[in-house]
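The complex appears here minus one protein chain, its other protein chains still in place.
Right after this comes subunit A.
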Amino acid sequence: MTGVGPAVVVEQLTKRFGERTAFADVSFEVGYGEVFGFLGPNGAGKTTTVRTLGTLIAPSSGSAVVAGMPLNAENGPAIRARISIMPESPGLYLRLTVVENLQCFAGLYELADARGRIERALRAVNLADRAQDLCGSLSKGLRQRVALARALLNDPAVLFLDEPTSGLDPVAAREVHELITSLRARGVTIFLTTHRLEEAERLCDRVAILNTTLRLVGKPDELRERLFTKKLDVRVRTPLDDPGQVFGALPGVQGWDQVSSGYLLAVSDPDLAAPAVARALVGADADILSIAESRHSLEDVYLELIDEDVEARRR
C-alpha cells in the first residue's frame, strides 16, 4: 500500500505523562518505501512515539499525519486499519496455533480473502510449514516471525517494528534482518525502532536519533559527515622523524595526530588528499603499510550525541 506524499509526517509532537516528558518537540518525515530507523537509549521515548503514531496514546501537543490521515481521535480506527505495529513482545496466543492466531487478526482487520492473506503472510516469513503448530511450542525467533506475519496481514502502508530483534540470539536476529530486507525489496515502508546500531546501519535508509528530543535525522553517511571531520588513517612501519614536515604543507590536510598505529590526518576531501599523502610519505622514505579513510560507525555518531546529552545534563 503506497500513497502520495510522505507516509508519516510528525510536527513538534510531544508526550508528557504528568511531570515526566516521554518525548518533546519531535519532527520528522518518513517517505513511502523507506526504511526509517528510530534510535535511542532505553527510556528515550521510542516506544511511546510508536504507540502515539499508532493511536494507542494521545499526544500532549503537536501534530502528525500517519498513512495519509491526521492523527486524531476520529481517525484512530482508520489509521490502525492502514498501519501495523509489531510490539517488542510478540504477544501471541500460545494455546492457539499459528494459523488460528492469524485468523483472529484477519477477523479484527475484517480482511476479505483471509485465507489467501494468511498464506501469503506465512510464506513471506517462511513459516508456511509451521501453520498448524501451537504458538506455545515455537522458539522465540519463530514467535517473532509469527508476529511479523500478523503485522503483514493487512498489507500496511506503514509497518512499525518495535525492537524486532530484542532478546533474540544472533541466528534468529539475522533471520529477522533478512525478512526486513525482503520487505524493503517489496517496497514496504518500515519504521524500525531499535537500539542496535549495527542493525540500523545495515537496514535503514535514514535514521533519527531520539533522546527525549530528536537529536539528528538523516542518512547514516550524512550524520557521520555532520558530526565528524573526515580523516585519513595512515599506517607506516616506523614512526616518521618529522611528521610535521611531511604532512604540514600538504594541500587538503587540516591537521594530524599521532596514534599507536600511525597517524590520523584531518582532511577536507579524502580522495584528493590520499595521493598527495602517499607521495609525501614516499618522498620521506617511509614504509607505507596502508592509507585509508577513517570511517566512523553509526555507533560513533550515536555515542557522540548521547555523550553530549550526558554532559549537558551534568552542566
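In this text, a residue touches a chain if its C-beta (ideal position, glycine included) is under 8 Å from a C-beta of that chain, and two chains touch if they have at least 3 such contacts; residues count from 1.
Throughout what follows, contacts and distances are computed from a predicted model.
Q: Out of "Transglutaminase domain-containing protein", "Urea carboxylase", "ABC transporter permease subunit" or "NADH-quinone oxidoreductase subunit J", what name does the UniProt record list for the absent chain?
A: "ABC transporter permease subunit"
Q: Check each of A:95, A:186 or A:237 against the chain that is not shown and name the one that touches it.
A: Reading the full complex, the residue touching the unseen chain is A:95.
Q: Decide which residue listed in A:56, A:289 or A:303 touches the omitted chain of the complex.
A: Residue touching the absent chain, from the options given: A:56.
Q: Check each of A:35, A:69, A:85 or A:232 against the chain that is not shown and name the one that touches it.
A: In the complete complex, the chain left out is touched by residue A:85.
Q: Under the stated touch rule, tell me which residues of subunit A contact the chain that is not displayed.
A: 17-18, 48, 51-52, 54-59, 71-74, 76-78, 80-81, 84-85, 87, 89-96, 100, 103-110, 147, 150
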